[in-house]
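Here the complex is missing a single protein chain, while all its other protein chains stay put.
The letters A, B and C name the chains in turn, as written, and every chain counts its residues from 1.
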Amino acid sequence: MEVRSKESSGFWEKLENIDHRILYWILIVAIAIPYLRPLGIPVPVTEPVQDFYNTLDALPPGSTMILEISSGPSAYGEIGPSSEAVMEYLTKIYPEHHGGDRLRFVILSVSEQGPLMYNAYAKPKFDETGWQYGVDYAYFGFISGLETAVARLAEDIPSLLPSDYLGNDIDDLKAMDGIHSYKDIAAVMVWDSMGATEWYVKHWASKGVKVGNVCVAVSLPAYTMYYKNKDMYGFIGSSRGGAEFEYLIGKPGDAVATTDTLSLSHLWVIILIITGNIGLLVEKYFSHSKR
Amino acid sequence: MMVDYLALWRAMLIIGVFSYALWKESPYFRFCEHAFLGSALGYTLVITIKTINTTAVFPLVSEAKIIYVIPIILGIVLFLRYSNSTKWISRWPIALIIGVGTALGMRGVLYAYIISQVKATATASFMTDNALTNFNNIISVLTTILVLLFFTFTVLKGEKEGSLMFQLRKISRLMIMLTLGAFFGSITMARLTLIAGQIKELLIAFGLLTS
Amino acid sequence: MSGIQSRNIPVALVFVCGLIVTVAFFIDVPMLSSISDSLQTWAVIVSGFALGLGIVNMLAIHSRHISRKTSGQWPFSVVFILFFLAQAAPGLVDIKTLSNPIYVWVYTNIFSPLAAAMYAILGFFIVSAAYRAMRARSLEAAFVLIAGIIVMLKNAPIGAVIWSGFPVLGTWILDVPSAAGNRAVFIGAGIGTILLGLRVLLGYERGYLGGR
Partner (left out) sequence: MAFFVEGTVFGLIMFAIIVILALLTLQKAKQGYVREVRTLPGIEGIREAIARCAETGRPCFLTTGHGGGGLYTSRGPQHMAGIAILSLVARLTARLGVDLVTTWPFPELLPVAEDTIYQAYLMEGKPEEVRPDMVRYLAGYALAFKMGYIGQLTRENAGAAIVTGAIWPSDALQMTEPGVLIGAIQIGGAPTMDTMSMLALTCDYIFIGEELFSAGAFASEDPIQLGILFSSDIVKIGLILLMIVGVLLTMMGTNISPIFDI
């Protein structure tokens, strides 16, 4: 048992065993400040977000996209603002760039939580911009089966989606005319906090259909790999990606405000790590001088 | 200014959860914990019954697909584990679950975990016109091979201090540490983003911020 | 254990189901893939029924707390049962569309706020974990520390403000050494999964068949 000498400085000793709750309260202050007085730190746009934007903008008008909403309320804080920015782009800015023409959307959820996010983030935007349900887009609600459902969807869309979430038969939906399999889909976008993107990459990207997503930061490393292997055309990682996308479409909003708090809270973590290591050096210095 | 009682109620729940970290495990936290466990179990029960209805009962009853009797019987057989004399048969449905899960697990990793990673490494080119890409590809291939060697059970055991194997093991261990650090850096951001949303909700609930 | 009751039948069942679902991934025989699909659907259905075991388990534990009046726990077991009924009963009443007002209220005002708060509590834990563990006690720990700080400064906008090199260096660390190291661990985990799968299918991992 190495006996700690009394003279080693008390200050670093106290700092070493500081009560973790103090660190937590200071974090709250560091996050609250930018909300009360925004700092507006600039956000450079990274490649994955730029490619995500370019790929969507390059889609020919009238082509059909699969929108997989498989995230739930617990991740709204992280991907809510990004999804809102994406919907803002799809329903307003894309038509402006293409003389008023629109894309068509086949929307579904392989997570039970998906319908909640559809009602919170997708439906309001469609209604607000006068998109016609059943003609421009159709929603099929929760589809059970996880990976197997995603695989079967690629092969035969009508067999997996016989009727939409309101009960209309698929044949009555004009949006679904000519939509049979992956061959009729231009691109896939996933609002993902449960890992559904992995299944779309495996069963759709492997067949040449581009996959992109709005995702939680914890899965960034995995999607960076898929993006590097060209399995994904891009991704919007957490609110940081959302802030970049908001700057890209010229509408800074929720995600930008969140990124400010990110900077301060990140700084707090870095300060803590540096202090911890200075404490370590001081300790080593004191125990050396003692010997 | 009309007080939004619902927002205040939701703020009290957020504070209840945060009290575990900001204070200690208290009856306030315990109430939120058990309220959450209760409503989550209720939610899971409802979703599960809905799934069983659509995947088993509906095909059996209205589409008369008799085959669906089998999974339903197997599901009921599970409950025979409560009496010792019939416990042996309750293991049959468990065997089905384990067999299917094991196979899906093995199928799932074959391409996603093994082949696409081997392919990404094996097709890394050192002859591209961009010097930096060549350098990066060399580092990537070497790192992958070294770390893979580190995880061997009988080969690279790092026998004697100073032997080549020991050095290789030391370098690959440093590469693993680098990877752990990089993941820590990218995951930290997520954690801090989520808490930001909750703090914002508290500020709005207590009127310090207009949403 | 006499014939039909013997342990070999479940082990054989694991082997047969596992074999069919595995082979169906490679061999394109309609009969085989339809059996494999139904086995997977049956596994989902049986797991659904297993929820009954979970509910019995939980209600047993909590009702035991209530009957024994375990101090500091039994009132919360009552809370648990109340909220379970408050979410389950209205949900079952209108299971088709799940639009019963009580169900929606409990989901939006109990379940979701607690879920979001519990997910966010991680922000606190990362702070204390980083302060305690990210210390350069050894060369290896220093590697973790340096890579961690650089990648963090790549992600935080303030990083680019401090030094424009952080995003570039951070991206390089993530894309080259870290991605390569991650690939090796993926390959290892993949081989490990297949070998564990084999041990289960061949019946070597049979701890789950214990009991009376």
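Please note the rule applied: a contact is a pair of C-beta atoms (placed from the backbone, for glycine too) under 8 Å apart; a residue touches a chain by one contact, two chains touch by 3 or more.
Since the structure is predicted, the reported quantities are computational estimates derived from the model, not experimental observations.
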item: Shown chains that the omitted chain touches within the full complex; value: A, B, C
item: Which of A:Pro61, A:Gly134, A:Gly195 or A:Pro252 contacts the chain that the document leaves out; value: A:Gly195
item: Touching residue (missing chain; options B:Ile145, B:Ile171 or B:Ile204); value: B:Ile145
item: From B:Ile14, B:Val100, B:Leu192 or B:Ala205, residue that would touch the chain that is not displayed; value: B:Val100
item: Residue ranges of subunit B at the interface with the undisplayed chain; value: 17, 20, 25, 29-30, 32-33, 36-37, 39-41, 43-44, 48, 78, 81, 90-91, 94, 97-98, 100-102, 104-111, 114-116, 118-119, 121-127, 141, 144-145, 148-149, 151-155, 157, 176, 179-184, 187, 190-191
item: Subunit C residues touching the omitted chain (full complex); value: 22, 25-29, 40, 43-44, 46-47, 50-55, 57-58, 60-61, 64, 72-73, 111, 114-115, 118-119, 121-122, 125-126, 128-130, 132-134, 144, 181-182, 185-189, 191-200, 204-205, 207-212
item: Interface residues of subunit A (partner: the chain not displayed); value: 20, 74, 146-147, 194-195, 206, 218-219, 221-222
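Going forward, only the chains that are shown with their structure count from here on.
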item: Distance between the centres, which are taken as Cα means, of subunit C and subunit B, whole angstrom; value: 5
item: Rounded Å distance between subunit A and subunit C, as computed from the means of their C-alpha atoms; value: 20
item: Multi-chain contact sites of subunit B, meaning residues that touch two or more partners; value: 21-22, 51, 55, 104, 108, 112, 120, 182-183, 186-190, 192, 194-198
item: Subunit C, residues touching no fewer than two other chains; value: 40-41, 44, 115-116, 118-120, 123-124, 126, 130, 134, 145, 148-149, 152-153, 155-156, 174-175, 178-179, 182-183
item: Complex interface listing, subunit B residues touching subunit A; value: 21-23, 47, 51, 54-55, 104, 108, 111-112, 116, 120, 182-183, 186-190, 192-200, 203, 208-209
item: Parts of subunit B lying in touch with subunit C, wherever the complex brings them together; value: 6, 9-10, 13-14, 16-18, 20-22, 27, 30-46, 48-53, 55-56, 67-68, 70-72, 74-76, 78-79, 81, 84, 87-89, 91-110, 112-114, 117-118, 120-121, 136, 139-148, 150-151, 173-192, 194-198, 201
item: In the complex with subunit B, residue positions of subunit C that touch it; value: 1, 5, 7, 9-11, 13-22, 25, 38-55, 58, 72, 76-77, 79-89, 91-92, 95, 98, 103, 106-107, 109-111, 113-126, 130, 134, 139-141, 143-156, 170, 172-191, 193-194, 197, 200-201, 208-209, 211-212
